[in-house]
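Input: a single structure, listed below in structure tokens.
All protein chains but one are shown at their positions in the complex.
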Amino acid sequence: MFRETLIGAWSLLVGMKVTLSHILRAPVTSQYPRERIEMSKAYRNVIRLIEIEEIGSHDCIDCQACVRVCPSDCINVEGERPDGMRKKRATLFEVEFALCSECGLCLDVCPTNTLGYSREYDQAGFRRDDFLYDLLDEWRDKEEGVRTRLREEEAQKAATKAAAASKVTAARKAKDEAAAKEEGPAAAGDAGNSAAEGEA
Amino acid sequence: MSDPTDYAFFGALLIIGAALGIAPVVAPLFLAPRSTGAKTHDTYECGVDTEGGAWMRFDISYYLFALIFVVFEVDVLYILPVALVFGDGQYAWRDLIELSLFIGILFLAIIYAWRKGVLHWRAA
Amino acid sequence: MTQTPEAATAAQTTEELLQQVRPLVHLDSLENLLNQARANSLWPLTFGLACCAIEMMAVGASRFDLDRIGAGVFRPSARQADVMILAGTISRKMGPVIKTLWDQMPAPKWAIAMGGCTIDGGPFKYPGQYAIIEGADKIIPVDVYVPGCPPRPEALFAGILKLAEKIKAGRKGPEIAA
Amino acid sequence: MTAPHATTQFFHTFDNPWIAIAAATGALLGFITINALWLIWLERKVSARMQRRYGPTEVGPFGLLQTLADVVKLVGKELITPDHVHRPLYLIAPILAFAPLAALLSLLPIDADWVFHDFDITLVLLLAFSGLNVIAIFAAGWGSNNKYALLGAVRAVAQNISYEIPLLLAVIPIVLMTRSLSLHEIASAQSYPFILVQPLAFIIYFISATAETNRAPFDIPEAESELIAGFHTEYSGMRFGVFFLAEFTNMVIVCAVATLLFLGGWKGPLLPGFVWFFIKVYGLIAVMMVFRWTFPRLRFDQLMTFAWAILVPLALVNLLVTIVVLKL
Amino acid sequence: MELGVQYLFVALVLVGGGMAALSRHVLYNIVGLGISLFGMAGLFLQLGSPFVAAMQLLIYLGGITVAIVFAMMLSIAMTLDPPTRTPVKTGFAAVAALTFGVGLHGLIGTASFAAAPPAPTDAWAVAHIGSALLERYNLVFETLSVVLLLAIIGAILIARPDRRGDAA
Amino acid sequence: MNLESFLLLSLVLFSLGLFAVLAHRNLIAVLIGVELMMNAASLNLMAFNRFSVTDPVTGQVFVLIIIGLAAAEVAIFLSIILNLYRTRRTIDAEQLTELKG
Partner (left out) sequence: MMRPKSTMELVPGDDETYYLNMGPQHPSTHGVLRLRLHLEGERILGAEPVIGYGHRAHEKMAENRDYLQFLPNTSRIDYLSGMIYNLGYCQAIEKAMQIEVPERAEYIRVICAELNRLTSHLLWLGTYLLDLGGFTPFLYAFDDREKLLDILDSVTGSRLTYCYGRFGGVSMDVDDTFLRAAADYCTYFRKRLDEYHALVTHNIIFRHRTKGVGVMGPELALDYGVSGPCLRAAGVARDLRKDEPYGIYDRFAFDIVTAEGGDCFARHMVRMGEMEQSLNIIEQAVGGIPDGPVLAPKVPKRIRPPAGEHYFAVESARGHFGMYLRSDGTDVPVRLKLRTPSFVHVATMPVVLPGTMLADTVAILGSIDIVIPEIDR
């Protein structure tokens, strides 16, 4: 009995040694509101549209692939085909962050890879609808310029295409295929169809 | 006999202590808002309604401990005045024997309780 | 169940919404002082519902250390808590329990809805879902919402700071979208 | 033996008792508040450092105002008196817990000639009034009429009374050695700290005192993980705050008594007496804090068994040895 | 002031005693007993013996009352509605108590007590109690410890449930 | 206050105790009555001790002894109550009499 007590007392001292030794070590606390930390590369938060270089803006073509794959049904995309363009452009891209499960499926299916994650990590708001994000917000003012440029590019392309069209039909067919392939491999899941749809 | 005013002073402090205890409890009555929720004044029990009264029949061990305590406390308190004069008189050895007898008898009580398993809850 | 904030008519005062009565003595300067203290001493109720609760624990742990702003004193009894952090999915069975706990907290009290689930059902909202309450504000008045699934600990931290800011400004109750 | 009136007793420095009482009130109020504020801050800081965090930093410099904010907040917090409580008991319990402790503070001699007030039986008085603690706890638990509270209260009472015996038994050797029940005399009688000759008594005293103040690892009555908050489960706002204040005041008292009985009170080289006194007291409190933040808590029955089957026999043996040695 | 305090204690004793004796709820009986005991301790103090007063607090209030409370919790008495009183019994008790009180009061009235000069302050010191216990009353002292030992043994024997493990 | 008033007080207390012992059906309440009576006795002793004895020690010692005996008595009495309760499921004095035999 008393032996046990002694061993017990010793074990308590050993425990205290451990905790006391930590007093001397530096705290591990990150001083959050004072220090901002960098999130990892893979970090997931609300989705956002990322800039695609050759376009100079996002490249959402309103293919609805992400809308369809999203398990939480939290994406709402609307788009239009701007006059004189073949590709569609999104006119509305809403994400209800409160519904999102940060699963990344939408990123996987996006044919143009224009979806990414926001780097934000400390959103908080006073209203429950504070988290309905309009992802096009940051792009809107650029949009007109982008469209004009895209239109020009497309027109140019069309011109080359038209030039090529005058050539043999076989050649045209081959070209069409190439164009389809361009979009194809990037898409997984059901994205394939919709990507083609967007193209059409 | 000690100066009763000393104790009066102590008593006054007791009352002051009570006042100090009351003051912060009274202030919120004026300062704090009050809730009017439907269940605000119900028993707190992890968020569900409580079943039956709070009263329960407790383990007999509680009582046994209380009992040993009472008896022990009396014993121990008898030692206190004795401790003040222990070994003072000319019969120092007698004092020693008396006191050790007393403590020895106390010990017997503990041993008895131990043997009876009173000190080990589960055995009860 | 009580009315949702949306259902609250203009006639309803904040007090009614919060189910609180104003204190007997009401001086602005005093109230200011109290609000400063309240904002700096938000004791949360130890209360987790699902996954988000783990992140709530993480906020209290060494890395984030909620105690720095005085909010690290988790009280297990509703009678001693100031803020209810709803962390996780609210099932229909849990709803009344939460309401009871909320009622049993002493005024002034606040609620933070942490995670998508408590804001509007989050990942668990789907057609045919029968088991959850889609949004904490359907049961109790929520002050601050923290989105994410789960929100990072920093986000909850930010939520608590936001709540503190709100208290300091003397605002009360849920803020209904204009 | 009479009261050591030789020393300047605080009370006797005033002619008018009313002024004395007013002064005492002020002093007590100041000490209790400042002590509690600083102790709670200390506790949070010590625990934080042990856990490699910072603890309060944002409110005031070094978070020093944190506890103040807590207290002010508590004052502005609603007091819920649930419908089902036994009102008289429920309402009086916090005051019962607090009042004796506040008065007891006045009995502690802080320095050789800085005695608030001293009787010839200070020690007994201290023990008697801190024994009343159980009644307050009981009133709280019973008055709350809540299962957790009642369970917590019963445990608290059982625990407190059990640890009172080893506590008393650990004090008696000192009484034997000094032939006095006055704290001031006992402390003055120590040409060397008694802990050197009575180490076992000191350990027993300290363990029992930790248990008496319901501090971890003996914090069963308020064991969060089982009983929510134990006997103060139903107490809200400042009523709970008063219990809290009482706990911290009690800590000071038991540690001060330990200092006076075993550590030589105010004695120490160089520094003035009262500084030594407070260093020792707060040192002991810091040890209590380290205990609290290191150990898991004992199960209730183990706790009782520990008191009766280990501490009491040990204390009795210690006492026997003491009287034999004193005689030889 | 002095007298006021004294009357305060007397009032405590009487109010507590009344509660203890007259209330029908056991809990209030106990609370009454507690109050009365506290007042009694005060009176002991007034009567010159702070030590006995402290003992009264320690043992009676901190010990005996607690034991009674625990016993009450073990028996179901608490939740039961206070049993109705049989008027006959109550009446009889009241009459008996009154007769006793009045009779004894008469007796006290007839007796005259020789007042002794108050003892010197010194004689009240606790140490004297100690030496009295060690010298004059040493047999009582030892016997008391045996009595207490027997009390423990007896109480444990009586109160402990049989080995069935049924904690009653 | 003089000796007589103390005696009177203790008399009242004793009568109250007597009443409790006789009137209460709950054994615990009866025990409380007994305690009141013992206290009345202690008070008497202390009063005599103060007012009509030259050496105040004896009275104090006797009160201490009374307290000690009270503790022993309470211990035994309560144990008996509990035992009765366990076997008979009641601590009502009247029912206990009825159950007898």
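Each chain carries a letter (A, B, C, D, E and F) given by its place in the written order, and its residues are counted from 1.
The rule we apply is simple: contacts are C-beta pairs under 8 Å (C-beta built on N, C-alpha and C of every residue); 3 or more make two chains touch, one makes a residue touch a chain.
All values derive from a computational prediction rather than experimental measurement.
Note on the undisplayed chain: of the listed residues A:Pro33, A:Gly84, A:Gly104 or A:Gly145, the one touching it is A:Gly104.
Among the residues C:Val73, C:Ile112, C:Ala136 or C:Cys149, only C:Cys149 touches the chain that is left out of the figure. Per the touch definition above, the residue from D:Thr25, D:Ser47 or D:Asn145 contacting the chain not shown is D:Ser47.
Remark: the residues of chain C touching the chain excluded from display are 45-51, 53-55, 57-58, 61-63, 74, 76, 78, 88-89, 91-94, 97, 101, 123-124, 126-132, 149-150, 152.
Contact between chain A and the unshown chain involves residues 4, 7-9, 11-12, 14-15, 17-19, 22, 28, 40-44, 69-71, 101-105, 108, 117, 188-192.
Within the complete assembly, residues 47, 50-53, 147-148, 151, 216-217, 219-220, 223-226, 228, 293-302 of chain D touch the chain that is not shown.
Note that only the chains that are shown with their structure count from here on.
Any chain bridging chain C and chain D, meaning touching each of them, is among A, B; the list is complete. Relative to the centroid of all protein Cα atoms, the closest per-chain Cα centroid is that of D.
For chain pairs A-D and B-F, the one joined by more C-beta pairs in contact is A-D.
Between the CA-based centres of chain A and chain F the separation comes to 84 Å, rounded to the whole angstrom.
Within chain E, the positions touching two or more other chains are listed as 46, 48-51, 55, 58-59, 62-64, 66-67, 70-71, 73-76, 118-119, 121, 123-124, 126-127, 129, 133, 144, 148, 151-152, 155-156, 159, 161, 168.
Residue positions 27-29, 31 of chain A are each in touch with at least two other chains.
Across the complex, chain D meets chain A through its residues 46, 48-54, 57, 290-291, 293-295, 309-310.
Chain B meets chain E in the complex at residues 1-2, 4, 7-8, 11, 53, 55-64, 66-71, 73-75, 77-78, 80-86, 88-89, 91, 94-95, 98, 101-102, 105-106, 108-109, 112-113, 116, 118, 124. Residue ranges on chain E touching chain D, taken from their complex, read 27, 31, 34, 50-51, 54-55, 57-58, 61-63, 65-66, 69-70, 73, 121-122, 125-127.
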